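Heads up: the structure comes next, in structure tokens.
What you see is the complex with one protein chain gone and the rest in place.
For chain A:
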Amino acid sequence: MRYLKLLEESFPMLVKGLGGTVQVTVISLLIATLLGLFCCLLQISGKKPLQWISQIYIDVMRGVPVMVLSFFIYFGVPNGLGIRLTAVQAGVITLSLNAGAYLSEIFRGGIQAVNVGQMEAARSLGLPYGRAMRKVILPQAVRIVIPSMVNQFIITLKDTSILYAIGLPELMQSGSLIVARTFRSFEVWATVAVIYFIIIFILSKISKRIERRLHNGKGKG
């Protein structure tokens, strides 16, 4: 009963926090997907300088922890360049850069997993490279890529909690504010954990359903 009362009191705050988490995640993933696609195109362009640029970006993002990157962007960049960033802006930039690098590798892997014969067949019919990519390679790559892509989405969603450290208004911050006021850390953190779990569980289920639908009646040729 005491728990229900606690839940009732902290409910608006948790919802607000969750809203922040979802908002930052969705915006970051949209940007990251575009960034990842762009970077992946550079990777498969066959042009050495372009490949180097994207490879350096990927290696740097892989090698720097999200929290360090967020501190650099939120505290370091404004200090060095004299621009001001809000915590949300810095958080979105951090997660977009980070997830973009991983998504780029996921996309590249998916495209390269499509048999070379598919490209040859499309080109032999007279399709230019770009059309062959769009009509033949990408539709197949998407199917291959979806499970890893959803996995990255989930990682990014969880990484928003790290951005608590730069003061991003999200679920983790709501949790700690509620604890500071009520001193009920056992119940509060358990509740926060359950909320994360439910959101991610739903996301996994949706992805399974999409996967199944894409594979319906089709196999490899």
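Of note:
We adopt the following convention: a residue touches a chain if its C-beta (ideal position, glycine included) is under 8 Å from a C-beta of that chain, and two chains touch if they have at least 3 such contacts; residues count from 1.
As a convention for this text, contacts and distances are computed from a predicted model.
Per the UniProt record, the chain missing from the shown structure is "Amino acid ABC transporter ATP-binding protein", taken from the list "Potassium-transporting ATPase KdpC subunit", "Tryptophan synthase beta chain", "Amino acid ABC transporter ATP-binding protein" or "Nitrite reductase small subunit NirD".
In the complete complex, the hidden chain is touched by one of A:Val15, A:Ala121, A:Ala180 or A:Ile198, namely A:Ala121. Across the entire complex, the residue among A:Lys47, A:Lys135 or A:Arg181 in touch with the chain not shown is A:Lys135.
Residues touching the missing chain, restricted to chain A, are 115, 117-118, 120-128, 131, 135-136, 139-140, 143, 217-221 (touch as defined at the top).
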